Structure formats: structure tokens, C-alpha cells
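For this view, one protein chain was removed and the others were kept in their places.
Moving on to chain A:
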Amino acid sequence: MAVPCLLLVLLLLCGAASPVEVQRPRGVPLSKRQFYEEDKPFTCLDGSLTVPFDRVNDDYCDCKDGSDEPGTAACPNGSFHCTNAGFRPAFIPSSRINDGICAVIRMEKEKARMSGVFLELDKDGDGFVTVNELLPHSELDPDADGTFTETEAQGLLGGVDKVDAASFESVWNNIKEKFHSESHTDTPAPEETYQEETKEPASDNDSELYPDDDIPEDDDDEEDPEDEDLDEGDYKVVPYSASPKLCFPPMQSFFKLLNEGKNKSVSRNLEKEISFDFGASAEFAYLYSQCYELHTGEYIYKLCPFNRVSQKPKYGGSETNLGTWGKWAGPEDNVYSVMKYEHGTGCWQGPNRSTTVKLTCGKETVVTSTSEPSRCEYLMEFTTPAVCQEPQNVGTTFQGHEEL
């Protein structure tokens, strides 16, 4: 049998099993606990049916919306809520409950830390981090002028007064480097905390996981054959991947780069340039007329932003056009995150070659990888400071430069 699930621990963090939590049926999120009152008939959350409370989690689907079976796999459309104290709470499709697989969610360290910080900041536990909850953390003051104002705090929250756990992710990128936890001198690694609490054999700190299912049933529940599996420890420890590259370049250098880019471009063919969309604040202009190469085993890939992408064999052979500048192609809310280069050299029977360039925030302007997920459709990862999100309050300063 496999490595024992060190996460017996983490089981405790899931659903009803947690001893510190309010009593609620397995798989019910805290926010909905008021609908599940023992000794009272249960009304499906869609209002379609009312059943005796012993029908909740009795392994038969009564409600069309699956709400009577939050802790079993009986409803095809159900979901299981995992509190994941210290982590981001998550809903798991009920089809993964008791399927014999330890459904490990790869939680990156960074995200784990983020969730921990969210909980720490959310002092009143209302599920939101507010401007007021942020203010005591003066280390987060964006301009470091010694006063961390409400406006500045609001700026960090993305211009709103409060954010929930889901929206906190974007905020996190803005504050993580500066954030100091109040409770510890050093930011605690949440996983360590859990291990201490639970007297489980210490695990590799690089491993973090938790099962979202296989929670021991409540006492009054019928016997669950899958629990045997649990006892046998039929689960694997899956290491989570390395933390993602994140960055927050000093704004000074960013502006320097930007100005350099703009000056250069001005000295060139202004007319042509104007026809390009260099971003909301022309922050991508500095890339124009530059080329960036990536050397792989066999090929040299060249990205010339707003111009073309090409591939050339290292050891002789002609260059292949992987696409010429097409358009910005990011999602609506972040259109400047993806560039599309199209109409490259044709493929036999296929489309013309094209390249998608994904822009990520980085101090350096560099092509970090290329791949070909589909034949003749290339994917290039490109880091540039130009996509780094600037704090809101710097925006006005930035506008000033716009006039040149």
C-alpha cells in the first residue's frame, strides 16, 4: 500500500470533521450552515422540495440541485465544500467523494501563504479583507512616505473597499513582498503549523497537499466501505510544483525603461508606430524594433515584438516565419497579456504558422520558453516589466509622461 496519507491531519481541516468548527453536515460551507438545521425539515436550496433532516447526507439524491447531499456522491451536480483552514476554501465536485482517490489539490506554497495571510488580515472573519484591516500594515505603504493612507490601501485592494478570498489573489501580488505577519517575526509556513498541531510524522516541507474527501462519516451515518481504504493509507503524497515567478519591479526602473523606449521610438518612424497599439500607456513601445532570442538545442527562436517571430536551425538551414504581428489577444479584462503573431509560413494541409506570446511580469525583457502545443501553433513565454501592474496611485504620475 502507498505512503500513509500524512494528511489525516488535513482531514481534520475539511468539512464537519474540524473540532473547532460549528456543527454542520459534512460538506456544507460555513456560509450555508443556517440552511442545515438539525431536527428541522430541510428545504432544498432551490426550494424545490422539503425533506426530513435525516435525508441530508443519507446517500440518496432528493434535491434537484443536489443540496441535500453536500457530503456524499449521490447527486450528480453536487459539490463538497472543503474549509481548508489556512488555505483557500474550495468546492470539490461530489463525484470525487469516496472514489478511492486521494484527490490532492496541488497547492502552491505561495498560494498557501496567501490564504494564510488572507485569514490573518480578515480579523473579523467576515470573509473580506477591508481597507481598515489593511491599514495597520504600514509596511505596505506604496510610496513609503511614512503615512499609509486609506486611499493608498484602497489602491492596493484594486480600488475597492474590501475584497473576498477569490479577489485577494490580485491584491496579493501587490503586497506579498512587503507584507509582514503580525503573529510571527518571520512569515510562518502554514504547512509547518499544521504538522505541529497534528503530531504526524514530519514531512518534506516542499510537499503540501490535502485530501478533499474521504472524511470519516458522522457517527450516525451508515458505514462507508471507502473508509477502509483510508485506514490502509491508500494515498500518495504529491509534491506541488515550485512557486511561480512573481515580480514587482521597482517603479523607478520601470519608468526608466519606458522612457528609454519612448525616446527611441520617437526617433524612429513615428508614423508607423502610431498605428501600433503599444498599450494603454504606451508601456510596450520600448519593445518596438527590438528583437529577443531564445536558444534551444536545435533552434534559435527570435521574437521581434510588433514585427515577427521566427525560428532558425542552429546548424544551417533557412529561417521559418512563425508569424507576423497580428494583434493583442488577451482576455477582455487583460488584453495586453497576450500577443498574437499570424500568417507565418504555411503548413502542409494545415494553417499558416502562428505564435501566441504570453507576457508575464518580470524585471528582464526576455523570451523564457517556446513550445508547439499544436502542430504549427507556437507558444512563447515572454517576460517584460511592461505588464507588471502598477499600483493605482502611481497612475496619475504616469499620465504626466504621456504628453512627452
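Keep this in mind: a contact is a pair of C-beta atoms (placed from the backbone, for glycine too) under 8 Å apart; a residue touches a chain by one contact, two chains touch by 3 or more; residues count from 1.
Here, contacts and distances are computed from a predicted model.
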*With one chain of the assembly withheld, which option in "C2H2-type domain-containing protein", "Proteasome assembly chaperone 1", "50S ribosomal protein L20" or "Glucosidase II alpha subunit b" matches that chain's UniProt protein name?*
"Glucosidase II alpha subunit b"
_Going by the contact rule already stated, which one of A:V28, A:A73 or A:L303 would touch the omitted chain in the full complex?_
A:A73
_In the whole complex, not just what's shown, which of A:D65, A:D99, A:D141 or A:E169 touches the removed chain?_
A:D99
_Sole residue of A:Q154, A:Q311 or A:T324 that reaches the chain not shown, by the stated touch rule_ = A:Q311
*chain A, residues in touch with the chain not shown (by the definition above)*: 58-60, 62, 73-74, 76, 93, 95-96, 99-102, 225-226, 236, 238, 298-299, 311-313, 317, 320, 347-351, 371-377
